[in-house]
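Quick notes on the structure that follows.
A single protein chain has been omitted from the complex, and every remaining protein chain is retained in its original position.
Our next item is chain A:
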Amino acid sequence: MAEAVESPGDPGTASPRPLMRDLKAVGKKFMHVLYPRKSNTLLRDWDLWGPLILCVTLALMLQRGSADSEKDGGPQFAEVFVIVWFGAVTITLNSKLLGGNISFFQSLCVLGYCILPLTVAMLICRLVLLAEPGPVNFMVRLFVVIVMFAWSIVASTAFLADSQPPNRKALAVYPVFLFYFVISWMILTFTPQ
């Protein structure tokens, strides 16, 4: 903590060490999401940087070009942002109302981090879309999105399930399923014009 203190009126000389520490923490949580085990890391040291990075990346990639605003039915940046954050808030409120003992921000943190597999799916879909369109193209994208969707749900369940009373886990997991389904659907039906 001592090395992190700079004089308050001197913004340009921020030490790089806390930034690296934060980035390492975010990276560690990404690893925990990709290889979900029953661990407390995401819950104990929650932060919202990871979810923000993932949400912004996803929203940027889901934007269509503004050239054909006439036929624009695709999600815009703000729409994706609002869906992700309000969806996460709704799920958190629901799990608290069902009697869960997880804190508000911890739940937001877990739900945000578990969007990582779907962001990876978006990247893969973008690459696959560079090839020629056709039914094979669609099948590959469908398969990738389904696998990543399942991965997201498994990862978030591994972290969230313990906070619910044992007989109500299904009630808390169903809205998570709907949430990731909507995001997966936005990813799958994205076609760059």
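Some points to look at:
Please note the rule applied: a contact is a pair of C-beta atoms (placed from the backbone, for glycine too) under 8 Å apart; a residue touches a chain by one contact, two chains touch by 3 or more; residues count from 1.
Following the convention adopted for this analysis, contacts and distances are computed from a predicted model.
Per its UniProt record, the hidden chain corresponds to "Protein YIPF3" from the list "Protein YIPF3", "U3 small nucleolar RNA-associated protein 15 homolog", "Vacuolar-sorting protein SNF8" or "ER membrane protein complex subunit 3".
Annotation: of A:V56, A:L98 or A:I124, A:L98 touches the absent chain (contact as defined above). Looking at A:M61, A:V128 or A:L171, the residue that reaches the missing chain in the full complex is A:L171. Listed here are the chain A residues that touch the chain not shown: 1, 4-5, 8, 18-19, 21-22, 25, 44-47, 71, 73, 75-76, 79, 83, 93-94, 96-99, 101, 103-106, 133-135, 138, 167-168, 170-171, 174-175, 178, 181-182, 185, 189, 191.
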